[in-house]
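Below: the structure, in structure tokens.
Entry: subunit A
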Amino acid sequence: MPEDPKPPAARSTNTGTPEKPVAGANPVSATPPAAGAPPAPAKAAAAAPAKPAAPAKPAGPVPTLWEAALVDRLKRRFGSGIEAWTYLGQHYLQADGAVVAELLQILRDEEKFDYCVDVTALHYPKRERPFDLVWILYSFPNNQRVRVKAQFADGAGAPSVVKLWPTTNWLEREVFDMFGIRFEGHPDLKRILLPDGWKGHPLRKDYGILQQDSEWVQINLGIESGQ
Partner candidate 1 sequence: MLNYITSYLDKNVQVTPGQAGNIFWALVYILCVFGGVSLVVVCMNWLERKILAHMQVRIGPMRVGPHGLLQPIADALKLILKEDIIPEGADTVVFWFAPLIILLAVFSVYCVIPFGPTHAITDMNIGLLFMLGVSSLGVLGIVMAGWASNSHYPLIGALRSSAQMVSYEIAMGLAVVSAVLMTSLNAQGTGTLSMIGIVQAQQSQHIWFAFKFFPLGLIAFVVFAIAMVAETNRAPFDLPEAESELTAGFHTEYSGLRWSLFMLGEYAGMIAVSSIATTLWLGGWMRPFPNLLRGAAWDMAFSLFPALTFFGLAGLTFYGAARMAKTSFFRVQAMGLAGFGAVLGVIGLILLLPPVRTGIQDIYWFVAKIAVFLYLFIWYRATFPRYRFDQLMKVGWKVLLPVGLGVLILTAAAGVVTG
Partner candidate 2 sequence: MNDPNSAVSPLDLDAKESTFLDANELILNMGPQHPATHGVLRVILKLDGEKVLGLECIIGYLHRGVEKIAENRTYAMFNPYVDRMDYVAAVSNGLGYCEAVEKLLNVEAPPRANYIRVILAELNRIASHQLWLGTHALDIGAMTPLFYTFRDREEILKIFEKYCGARLTTHAFRIGGCLYETYDGFEQDVRNFLDFVGPKINEYEELLTTNRIWVRRTRDVGVISGKDCIALGVTGPVLRASGVKWDLRKAQPYAAYKKFDFEIPTGTNGDTYDRYLVRMAEMRQSIRIIRQAVDGLPSGPIMAKVSKVIKPPVGEIYHSIEAPKGELGYFIASDGSTQPYRVRVRPPSFVNLQALDLMCKDQLVADVIAVIGTLDIVLGEVDR
Partner candidate 3 sequence: MTPVATPFFFYMLSGLMIIGGLLVITRKNAVHSALALILTLLAQAGLYLMLYAPFVAGVQIILYAGGIMVLFLFVIMLVNLERMQKEKQFNKQWLVGLVAALSLGAMFVAVYVRGRALFPERAVSLPEAQNTQSIGLMLYGNYMFAFEIASLLLLVAIIGAVVMAKKRI
């Protein structure tokens, strides 16, 4: 539910973003999307989304529990630390922040997920731990994909996995650039896409679509504002 900060009245023509009424009509404001279900509520409760938008529409596909040998091995090791779901045939593990580093280590070494496809993040400003970090892994030997998700508070450091998969070097730098999540143990954590002196992290929900680091623009480009 992206809440755009009300653009100041001065800017009459609001190019691009259709003005979204911020009224509370938004159906799912109460509970965060099921996929990011916080571990606290009981598993069954998180399953059903609060109320589908159109009452007549049948309930959409829902994440179901994922039973597999892999999951049992991981459950034996981590117990309540992880939960395994399947959504539309795609398996993902919901892990705790503390446990996720070790989980990724095991997934790579024992479960042969030798290729880290992607590292990315989602931002839910409403939750007490607003950032959802997602690692998408793939195993060449058994041609299988899995996603590992973990929640992190703002400003809390996330574990860097550059030692496990060198490809995550730039991927983590981009997540830091766009979300501001610091990765402990990253060899060279600095911005990758935005200019070095840029302040602010664009992909956060509270960062407006038209907003810019006007101070950087004025200093470096010598123009009043990018718009």
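Behind the choice of candidates: all candidates are chains of the complex that A comes from, given by their letters.
One rule holds for everything that comes next: a contact is a pair of C-beta atoms (placed from the backbone, for glycine too) under 8 Å apart; a residue touches a chain by one contact, two chains touch by 3 or more; residues count from 1.
Note that the structure is predicted; figures quoted are calculated from it, not measured.
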Note = All of 1, 2 or 3 sit in the complex with subunit A; the one touching it is 2
Request  = Show which residues of subunit A lie in contact with candidate 2 when the two form their complex.
outcome  = 1-2, 4, 16-18, 26-28, 33-35, 49, 52-53, 60-61, 63, 87-88, 90, 92, 114-118, 120, 122-123, 134, 136, 140, 143, 145, 147, 165-171, 178, 191-195, 202-203, 207, 209
